[in-house]
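What follows is one structure encoded as structure tokens, with my remarks underneath.
Only one protein chain is missing; all other protein chains are in place.
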Amino acid sequence: MLQVKSLTKNFDGFMAVNGAGLSLEKGQVIAVIGPNGAGKTTLFNLITGQLAPTSGTIRFKGEDITGIPPYAIVRKGLCRSYQVVNIFNRLTVFENVQVAVLSRRKHTFNLFSNARRMAVNETSRILESVGLKDMAHSISGSLSHGDQKVLEIAISLGNRPELLIMDEPTAGMSPEETEVTLSLMKKLSDEMGLTILFCEHDMNMVFAIAHEIMVMQQGKSIIQGKPDAVRVDKQVQEAYLGGDDICYA
Amino acid sequence: MSASPKTDWKKLIWALMGVAVFFVLPNFLSRFSIYLMALIFTTGLLATSLNMVLGYGGMYQFHHAVFYGFGAYTTALFLTKTGLPGWVAFVCAPLASALLSLLIGLICVRLSKLYFGMFQISLGSLVWAIIYRWYSFTHGDDGIHGIPVPDLIASGKSAYYFALIVLVVCLMIMYRIVESPFGRIFQGVRDNPERSEAVGVNVRKHQLVGMIIGGTFAGVAGSLFVVVEGSVFPDLLFWTLSLEILIMCLLGGWFTFLGPLFGAAIIVLLRTFVGIYTEYWTIVLGIVLMLLIFFLPEGVLGYIITRYRSRRNPKFQEG
Amino acid sequence: MDLLPNISLAAFCQQLLVGLSRTTILFIVASGLSLVLGVLRIPNVAHGSLYMIGAFLAYTIASAAGGGTFGFWLALVLAPLGVALISLAVERGLFCRLYEREHLMLLLFTFAFTLVFGDLVKLVWGSDFRSMNAPTSLQGSFDVLGFPFPKYNLFLLIIGPIVALGLWWLTNKTKIGKIAKAAAVDREMVAAVGINVSWVFASVFVIGCFLAGLGGALVAPTQNITQGMDHGIIIETFLIVIIGGLGNIWGALLGALIFGLTDAIGILIFPQFAIVFPYVAVITVLMLRPKGLLKSVW
Partner (left out) sequence: MKPLSRFILTTLAVLVFSAIITGPTAFAAKAVKVGIVDCYSGPPSTYTNDVRDAFKLAIDKINASGSLSRKIEFVTRDSKFKVDIGLSAAKELIMRENVDIMMGTINSGLALAISDLCKKEKIPFLVTFSKSAKITGEKGHRYVFSLTENSALAGKAMAESLAKKPYTKFWIGGDDYEYGHAIADATWEHLIKIKPEVQLLGQSWWKVREPDFTPYITAMLAAKPDAVIVATGGADCVPFLKAAKATGFNDKVPFIMHTATELSTLKPLGANGPEGVLGTSNYFHYFPDSAENKAFVSEFKAAYDRPPAVGALYGYLAATFIQKAYATAGSFKTEKFIDALEGMTVDSPVGKVTIRAFDHQAMLPMFMGVTKKSAEYDYLIADDIIVISGEDAMPAIEEIKKARGM
């Protein structure tokens, strides 16, 4: 479904991504791991079009999407959620998701219909599936951090993605909130058949959900494979276990 | 903001009652008050049109007055230089303003925030300089006076009704736009352009369309000004006026739909009546503005709405 | 009428020099604005008012000291300090509480100051035109290639590089300059290292405003000191800062050069359309480089 080949990104001489490769099939859940500064977020920004790569290609569903503007990539069914909370602060929870749904339905330049009556069912369904229905009419800026992260995912669902890219979905969450997010991701994958690409520091979570793992170090992808294979890979152990700041089961 | 139809009805009834009051009001007002109300309608429409871009689009539209003045000049030039029926002028003014905002917008929207605003000021100043200098066509800094407004709307009272009707119609259209899918998404762009792009919104295009909408209604306000005052002059496109409109939006509350109208009314009234007692009206405005930013950053109407909501539902209370 | 009068090389050089001396003033005022923009992220519209106050203070000080040469030098030293003092009070009293607000709010807040300062100047100094003299040694002009070049403009040409050098020293060699530079890039980081950011900001703000006052005091002998001096300069300096790159002092220098020189050369070549030249220059620059010529800290 997604093939990334020898991707590089050069920031004024600093190679944030230096030959990253990745491939994933429909229905898979793939985790990207790697130490801080390995270039995970940059890689995601390149895939989703927020940044233009210096070289390399990105193919989605067989189509070359390298260098296409982000909004166009989204319309092809490749969506993302963010590491830091990135929602529409002044809109209600309902409206947050509705924006994405309306955008997907190509109503963006519809000036004269009443938005309140549009996409209500689908939006409500999404809110229900992520468990935010009770708060539908709260201003999203006033939500708790955990709820905002969930909303973050819900917005992405509004685009009815085929591939969802999640940048550290549980960053800054309490253990309980992490648990909720984990089960939500499982649900998305199992029930909705969503393909998920995510990066994460919490190794418990990675190994609990990922079908495959890709490891990055200094902008390079070292390996992509089944969790068990990655676990015993020598290179990974050197890259990762060399340090002492890992909690890795 | 609940989506239940009940509140819609309530709102509609309130709005109708409000309009009805304004329709009978001239019978009880002095000539000057009628004029002042018409001026408030005009300025209010201008401020609301700015808020479409500023409050709903989050764009730093620092030189909105250009579109206002451009509309006013288009109307004036049509009325004085062509033999076409007066109504043509009122149709052409918003179109001309829309065209100008398209032009300026095409150059500006790729810039962000402060750059956008400052670039707009320099482009707008160029338009101002052209109108200020082009004596043979625009009469330069003297302006055009004694513009022959169609007889039907020439008198004070009829100008009032014309301004009122135009204002109400424009407000309805603008409200519709705010509540439309476009408006919803435009607000998303305001809150978070990056995220909007990530859900498939063409942010630049939205901002451009937003600018054109704001510019068009500013053009309408410009032709209303011609009806109410019978004069046009380059001050209408000067950047200080743009900042004044910004203040109106801020004062009334730029995250509310009617706030700017409210703010415009307060500014016009204060300016007129404080001006009677003192030459130092500017210092009063400055101090009001400072207090506002310190204590009521949501604006007067914004504050009232927030409080009203928080009383009904403590969840809405914001830090 | 001939649009292109025969321009001698001498006239051209002359005009270049005159343009450079104008650049000096623009640079001094714009660099202050840029400094405040870069470090504090405040688009300080009141910068022009401080420039005006600088000129008025210079007039008052010079007249109080008898109006002669001594008066001028005293005014040149004291007037910018006076402006700095005013700005310190304003910063400590009001601005320091607003740093976290949106840019738009800050901009409008400083605009409120423009309104207040404008009327205060009218209250304090009245409506008469004011004027002060340059010191005797700087009156009159030199002959440069057959054209008169005012001595005072030469003085400005000397002051400009001195101020630029001072700013370079301040930002690169002093502790406060280094902290300010770091704070411009990452405010939290600097605070996290245990530096009192609030006072760094105050100092930078005061230095920025000092430069506005200095600009005002420097132009006082060549201009009519009146209300409304603030309007023209603020738009010009904002444009300069924008084309140079927000918050970049050397960008301000480059922007001032472009602005001052296109103005001066435009006057010589197309005197009838001189009025639009700088604006066209600005628009051209921004079309080519929408983020300004040099790196912006924003």
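Chains here go by letter, A, B and C, matching the order in which they are written, and residues are numbered from 1 within each.
Methods note: contacts are C-beta pairs under 8 Å (C-beta built on N, C-alpha and C of every residue); 3 or more make two chains touch, one makes a residue touch a chain.
All values derive from a computational prediction rather than experimental measurement.
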- Query: Where does the absent chain make contact, in terms of the chains shown?
  - Reply: B, C
- So which of C:Ala184, C:Ala212 or C:Leu268 would be touching the chain we can't see? C:Leu268
- Message: Counting contacts across the full complex, list the positions on chain C that touch the omitted chain.
- Response: 1-2, 5, 7-8, 11, 14-15, 18-19, 21-22, 25, 67, 118-119, 122, 127-131, 133-134, 139-141, 147-153, 219, 221-229, 231-233, 263-264, 267-268, 271-272, 274-275
- State which residues belonging to chain B touch the missing partner chain. 30-33, 35, 39, 132-133, 135, 140-143, 145-146, 229-231, 233-236, 241, 266, 269-276, 279, 281-282, 288, 291-292, 295-296, 300, 303-304
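In this section, only the chains that are shown with their structure count from here on.
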- Query: Which neighbours does chain A have in common with chain C?
  - Reply: B
- Averaging the CA atoms per chain, pick out the one whose centre lands closest to the mean of every protein CA shown. B
- Message: Based on mean C-alpha positions, I'd like to know which chain lies farthest from chain C.
- Response: A
- Note on the structure: chain B and chain C have mean C-alpha positions lying a whole-number Å distance apart equal to 33
- Query: Among the residues of chain C, which are close enough to touch at least two other chains?
  - Reply: none
- Message: Quick check on chain B: which residues sit in contact with 2+ other chains?
- Response: none
- Note which residues of chain C are touching chain B in the complex, please. 43, 94, 97-98, 101, 103-105, 108-109, 111-116, 118-120, 122-123, 231, 235, 238-239, 242, 246, 275-276, 279-280, 282-283, 286-287, 290-292, 298
- Message: Which residues of chain B touch chain A once you look at their complex with the stated criterion?
- Response: 1-3, 176-177, 179-185, 187-188, 190-192, 194-203, 205-206, 209, 213, 255, 315-318
- Message: Taking the touch rule as given, give the residues of chain A at its contact with chain B in the complex, in rising order.
- Response: 48, 50, 69-72, 74-75, 79-80, 82, 86-92, 94-96, 98-100, 102-104, 107-116, 118, 120, 137-139, 141-142, 155-156, 158-159
